[in-house]
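Could you have a look at this structure, given as structure tokens, before my questions?
For this depiction, one protein chain was excluded, whereas all remaining protein chains were kept in their positions.
Moving on to subunit A:
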Amino acid sequence: MGGSLESPVYSFMSDPRPQTKVVVTGIGVVHALGNSVDDFWNGIIAGKSGIRKIECMDASAYSCQIGAEVVNFDAKACFNNAKDVNRNDRYVHYAVSAGKQAVADAKLDMSQEDPYKVGVLIGSGIGGLETVQEQAWKLKESGPRKVSPFMIPSLIANMASGVMAIEIKAKGPNFAVVSACSTATHALGEAAHMIMRGDADVMIAGGSEGAITHVGYAGFCNMKAMSTGFNDEPERASRPFDAGRDGFVMGDGAGVLVLESEEHAKARGAKIICELSGYAATCDAYHITSPDPEGEGLAYALNRAMAMAKIEPESVDYINAHGTSTPYNDKFETLAIKKVFGEHAYKMPISSTKSMTGHLLGAAGGIEAAICAKVIETGIIPPTINYETPDPDCDLDYVPNVARTGQKVDIAMSNNLGFGGHNATIIFERHK
């Protein structure tokens, strides 16, 4: 459908903007750079890398031996009953921690809410991979009787939403999105639609991942998807848009937002951080793992998201790119941005914070949504670190190496793409 690209956003402008405004009122993050939004954000704007040699397992057999592991994390502090730590995979721990941070940030008091109007949509790209690995080994070594009765509930990718609901007694819409690396962006967009159509007043949405495991590294390394050339210089490994990029670096963690209708937020006197005004999702329908070399599916999603928000391309002030640091992604994402934004593509700051965070797979869109909200709130645009050698295919303003302060960002866009050809983009706007 080349025609849709030649007449970009305007072809969708007749779509009505939803009546209900959805706003962000709380943010929570778990990541190597910090297990609170403040610590994480301070790391991001300082241009710090969270990527280190892997310590949670012996990674010496893998071509990639580095990652952004969550550190100094107190799983017991996440749960009402510490017993639940051992009943859940670590991806659930991260989700519940980020979810509770977001709820606290939003000052959401569940005793004052209709529990059926508070939902949870925290996805995971993979789910409890460590649980799968450990229990499969146990099955092989000791037989079926030794497999934990908690294996299935721990590993299923919807359990973060389920456990988060148990913890705060949220009885509204609840399931998970699973779309690999676009999971959290889809989750946030779909959660916004649930609020717009009246299914919920409040949605706790985002993504969580704990895939730094033997199974995860064996699988992704053999796909030739991960960085292999920087095992001795981990902080330099994730280098989106740089000519020397050689693959992504995995990270663990979670990013969760509290979304609610503007009306509901105002009625309870909540602090409104920004608005989630646009969202769109498409599929390349091209290949299981390779992005479409024409960037068509992504371009269509960008246009459609702007149409939902009723904004013109020239009004986008910042893009938080998917920017995985793989040779293909960064090239084709750049192409899609140029198709949609034309000349404005060269004037607008675009950064990949994966240069610092690593790639959190299904949680990436969660922490990057958190970053977009902070960009609008603070006027600070985070850099793409490790940008050293320009690539002729990637010729936009990637905010190399140093954050920009004092910027007025009213509209920020976040892109995430996933294996399966999924494209998802969401737009955040300053609340008016």
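We take it that a contact is a pair of C-beta atoms (placed from the backbone, for glycine too) under 8 Å apart; a residue touches a chain by one contact, two chains touch by 3 or more; residues count from 1.
By definition in this document, contacts and distances are computed from a predicted model.
Colleague: Name the omitted chain as UniProt records it, choosing among "N-methylglutamate dehydrogenase subunit B", "Sarcosine oxidase subunit beta", "Germination protein" or "Acyl carrier protein".
Modeller: Listed in its UniProt record, the absent chain's protein name reads "Acyl carrier protein".
Colleague: Write down which of A:N42, A:N81 or A:N401 is the residue touching the left-out chain.
Modeller: Spelled out, the listed residue whose C-beta touches the missing chain is A:N81.
Colleague: Check the options A:S148, A:T289 or A:Q407 and report the residue that touches the missing chain.
Modeller: Looking across A:S148, A:T289 or A:Q407, the contact with the absent chain belongs to A:S148.
Colleague: For the chain that got dropped from the picture, name the residues of subunit A it touches.
Modeller: Contact residues on subunit A toward the absent chain are 81-83, 86-87, 145-146, 148-150, 153.
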